[in-house]
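So the structure is just underneath, and the comments pick up after that.
Note that one protein chain of the assembly has been removed; the remaining protein chains are unaltered in position.
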Amino acid sequence: MIHAHNYNHQIEQAELVAVCDPNEAAAKKAANLLKLTTYYTTYQEALSNDTIDAVIIACPTKFHKDIAVAAANAKKHIFCEKPMAMNTEECDEMIEAAERNHVKLQIGFMRRFDESFQTAKEMVDAGEVGDVVLVKSLTRGPSKPQEWMYDISISNGPLGEVNSHDIDTMRWFSGSEFKTLFAVGGNFRNKEVKDRYPDFYDNVVMNGVFENGVLGSLDGAQYVQYGYDARVEILGTEGIITIGDIHETTVLSCAKNHSVKRPARKSWTNLFKDAYLAEAVSFVKCILNDTLPKATGMDGKMAVHIVDKGNESLKTGTVIQLGEGIH
Amino acid sequence: MIHAHNYNHQIEQAELVAVCDPNEAAAKKAANLLKLTTYYTTYQEALSNDTIDAVIIACPTKFHKDIAVAAANAKKHIFCEKPMAMNTEECDEMIEAAERNHVKLQIGFMRRFDESFQTAKEMVDAGEVGDVVLVKSLTRGPSKPQEWMYDISISNGPLGEVNSHDIDTMRWFSGSEFKTLFAVGGNFRNKEVKDRYPDFYDNVVMNGVFENGVLGSLDGAQYVQYGYDARVEILGTEGIITIGDIHETTVLSCAKNHSVKRPARKSWTNLFKDAYLAEAVSFVKCILNDTLPKATGMDGKMAVHIVDKGNESLKTGTVIQLGEGIH
Amino acid sequence: MIHAHNYNHQIEQAELVAVCDPNEAAAKKAANLLKLTTYYTTYQEALSNDTIDAVIIACPTKFHKDIAVAAANAKKHIFCEKPMAMNTEECDEMIEAAERNHVKLQIGFMRRFDESFQTAKEMVDAGEVGDVVLVKSLTRGPSKPQEWMYDISISNGPLGEVNSHDIDTMRWFSGSEFKTLFAVGGNFRNKEVKDRYPDFYDNVVMNGVFENGVLGSLDGAQYVQYGYDARVEILGTEGIITIGDIHETTVLSCAKNHSVKRPARKSWTNLFKDAYLAEAVSFVKCILNDTLPKATGMDGKMAVHIVDKGNESLKTGTVIQLGEGIH
Partner (left out) sequence: MIHAHNYNHQIEQAELVAVCDPNEAAAKKAANLLKLTTYYTTYQEALSNDTIDAVIIACPTKFHKDIAVAAANAKKHIFCEKPMAMNTEECDEMIEAAERNHVKLQIGFMRRFDESFQTAKEMVDAGEVGDVVLVKSLTRGPSKPQEWMYDISISNGPLGEVNSHDIDTMRWFSGSEFKTLFAVGGNFRNKEVKDRYPDFYDNVVMNGVFENGVLGSLDGAQYVQYGYDARVEILGTEGIITIGDIHETTVLSCAKNHSVKRPARKSWTNLFKDAYLAEAVSFVKCILNDTLPKATGMDGKMAVHIVDKGNESLKTGTVIQLGEGIH
C-alpha cells in the first residue's frame, strides 16, 4: 500500500483512480482506506478504464509479465515492482510490449531515488573519488523467511529476494554490466529446513568483474535478527564513499553497563520512505515530460539475469562467464 | 503550509476544511494548491463555519491571543504555534478561554513528538540513566536574521526565535520549572547592526536550576552558517542520553584531502518532518479521546515566561530568581 | 608514575636520574621498578644533586609551592602538576621564584598536547570556523569521590578536581580571561554525605563571558558511572569544531537486542597517554631551546583563580565579576 498512499494526494500531478485485487474483500477494504470510489477485481477491467493513464504493478512476480503486456497494449504507462519477472524472456516480452506501444516502463529500484544514494551518485559522476574501482553493496533482513521462500526455484533465494537492489546498485555505480561472477553461500539460520530444502541458503557472498573492469562484491542475508542493514561502499582511484548507517534515529545512550548504544534500524520502511515518494514523483515526471525512466526495463531484466547466474554459481561452485548478448 | 499538508489527507480521522489568510490572493492560492473549495480572509468568518471542529493558528505571534480566544468562544479546539503569545498575560487569557469553553489548546512544540525525543523520554522515565541531573539543549540556525528580528522588543531575540524549543525540552526532561537562571550573550555575526540595535544578540548561553534541583544549560545562535544544529544531552545519576547528529543523510566520503566528510544538516524541515505529522495526529487524538494535549497552554506560557526572564538576565547581567506563583 | 615512565628512556634528550618520596619504602620500590640506582626521601637532598637539571612535582597540591620555590632557588627547571597550588598567592610566589632564577615553570595541562586538541587549536588559529564565539568544555569522571574530596575547602570540589582542565581549555581557545561567571551545582550521586558535607556538590555547570566577549560554558561531574567523558565544542562565527568521543576503541556490535553498541571510555589514562608523552617532550624542548612553556605558571594560576571564583558563585548564588588586576 506504500505506492497507493504516495499516489493518493501526495503527488501534485497525479491522482489515484482505483485499486485492483482479485480478492474482492481486499480490494474493497483498500478502496475504503484510501477513500476511493472505484475498485476492480480483474486487471482487464481496470485496463479498460479510459481515465487511467498509468498502472502500478505490485502483485506476486509470476503475474508481472501478463499484466504488464496487457497494460502496454492498453496504452497505459507501467510502473512494475522488482523482481521484474520470473526470467529474462518475460522481461524481454515486457520491454518489447512497452516499446511497441510507446509507454513508459519503470522498475521499482527505489534506492536510486534515495537522497543518500543520489548524493553519492552525483559525487561519483563529478569525479570526487576518481574512477570507480570497486562497488560493494550489502542487504540483510531481520525476518525469518516465509515457508515459500525456502524453495529457491520459486523465490530465487536471498539473491532474488534481498539482493536485487544490490545488483542494481552495483550496475548503477559501476556504469557497466557484470562480466564474470562467483557466489558462495550457506544455510546458517534456518537449519531446521535443510532436509526439506537442501538448496536453500540464507547467506550469500558474490563477487565479480564488470565489463569495464570495475570490481564488485555483494553480500545478502535473511533472518539476521539484529536489524535491517543496507550499506554500500564505492572505492575509487582517489577516495571512497559509503552509504548507510546501522543505527536508526539520533538517540545515543550510555549507562552503567559501559556501552554506548544507539537503536538499530528495524526495517526498510522508514529508511526508504522518502525514496518511494521520490520514485513515484519521478515516474509521473517521466510520463509528463516524455523522458526515460530512471530505472528501465533493461535494469529490471539485468537484475533478474544476475540473480539467475548467481544461483547457478552457487549450485555449480564455478565462476560464471556472462555473455554480452544479453543486454 | 506544513500543517495544512499534514492535515490534508495524511491523517485518517481529520479533514482539512478551509484556509484563512487576510490576503485574499494568498488564501486563494493556498486553497488551490491544497485542492480546497473554501477559503476565508477573516478568522471571524472561518470561526462561524459550523463544520469546523478545530483550528490551526500559525500566523504572526501578535495575533495569536485574539484568534485563540475567539476560537475558544466559538467552541473550536485550538492548535497554536509557538511562541504562544507576546507575554504571559496573553497566555493566561488563552488558557482561561480554552478552559472556560472546554476546548483543547495545544502548543506547537513538535520536538516532543519526534521519534528520537520520544525514545529518550521513555528511557529517562524508565530510569535507564538514573535520576536526571542536568539537561542541556542547543539550537543553532543557519540563516541571517530578517531585519525585524534585530529589534528584540519585537522578536525576543534568539531566546524567543530559536530557543523556545530548548526551554520546552528542558522543562519536559527535568519534569520541573526553572527556579533561577542566568544568561550571557553577544552579537558576533551581525556586527553591522550594532549601532542600530545595541540590544541585539545572535548568540546566547543560559544556565539555571530547576525547582527540583535539576541543572539546565542551553545555547542558541542565529546565522551560524555551517548548518542547522539541534542537540540535547541528558545527564543522569547513572548515565547519559544524547539526541541529535550534526550530519544529514547517511553518505560519508573521503578523498585525497584526507578528510572523512558527511553532509551537514541544512534545515529543520527534514529533521522534524515526521514530528510535525505525529504532532498533528496527537492533536486529533486528544480531541477525539478527550485527553490532555501533550504540549499544553501552560507549556506554551512557561516558555514565553522563561524567554522574558532570560532576556532580563541578559540585559541586567544578574541572576534571575523566578517566583513560583507563575505556574 | 606516568611521568617517570615517560622520562625513563622514552625521551631522547632526557634521562631520569632519581625519584623522591618521603616514604622510603615507596621511593625504593619506584626506583627498583624504574631500574634507577638513586632515590631520595627529602626534596632538599634531591635538589642538592648537581646532575639534576629539572624536577617533576606530582605530590599533593599543598606541597607544590614549597618544593617549587626551593627547586627554583636550586636553579632546577620545574614541571608542576595541576592544580598548581592551594591559592593564587602561592602561585604568585612560584611564578616569581622561577622568574628570578631564570628557570622554566610548566604546569601539567596535558590536554594542550593531545593531538585532537592541537588539531582543533590549529584550525581555530587558521580561522577555519571564523572568530570564536563560544567555548564549551566538559569533564565527567566515573569514580566515587574519595572521602577527603567531600570537604571542598580541601578538594575545591569537582571544579578543582575535574574542571581545572576545562578552565584551561576555555582560556586557551578563547585566547582571553574570564570576566564574569556564574555556577550552579548540586549533590546528586553522593546523597549519603549531605549531612556531613552540606557544601559538597558532585555536578556543576558554569557559564561566563571572557574579556574579549567570547562566551564560555563548562560542566563537571564526579561518579557518573557510565564512563570517562571529556568533550569540547568550539562555536565560531562560521562553523564549529568538536573534540572527543564517548566511545573507546573501534569495535561496534549489534545483536538481537537491536542496540548498536560501542564500548564506553573507562578512564582518562588511555585517552591522554600520548598527550602526557608529548607534554614531557615539550617541556624538555622548552628547556633546551630556552622557549616559553606551552602551559605557564600564569596558566596554572588562572585555573586556580577561576576554581575559587566558581566555588564562590556556587556558594553565594550570584554572578561573579572578575577583576582585571589578577593577571
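As written, the chains take the letters A, B and C, and residue 1 is the first residue of each chain.
FYI, a contact is a pair of C-beta atoms (placed from the backbone, for glycine too) under 8 Å apart; a residue touches a chain by one contact, two chains touch by 3 or more.
Note that the coordinates shown come from a computational prediction; the quantities given were computed from them, not determined experimentally.
Using the whole complex, pick out the displayed chains that touch the missing one.
So, taking every chain into account, the missing one touches A, B, C.
Which candidate, A:9, A:82, A:121 or A:140, sits in contact with the chain we can't see?
Touching the chain that is not displayed is residue A:140.
Of B:255, B:284, B:303 or B:322, which residue touches the hidden chain?
B:255
Could you tell me which of A:23, A:143 or A:237 touches the chain that is not displayed?
A:237
Which positions on chain B touch the chain that was left off?
Residues in contact with the chain left out: 225-227, 246-247, 252, 254-256, 258-264, 266.
Please give every residue of chain A in contact with the chain that is not shown.
129-131, 133-134, 136, 140, 180, 182, 184-186, 188-189, 203-209, 213, 215-217, 219, 221, 224-226, 229, 235, 237-240, 246, 317-319
What residues on chain C make contact with the chain left out of this view?
Residues 8-10, 115-116, 119-120, 123, 128-130, 236, 238-245, 249-256, 263 of chain C touch the chain absent from view.
Here is the rule we use: only the chains that are shown with their structure count from here on.
What's the rotation, in steps of 5°, that superposes chain A's Cα atoms on chain C?
Fitting chain A to chain C on C-alpha positions yields an angle of 180 degrees.
Counting only C-beta pairs in contact, which chains form the busiest pair?
Per-pair contact counts point to B-C as the maximum.
Rounded to a whole Å, what is the gap between the Cα centroids of chain A and chain B?
39
Spell out, as numbers or ranges, the residues of chain B touching 2 or more other chains.
Each of 129-130, 238-240 in chain B touches at least two other chains.
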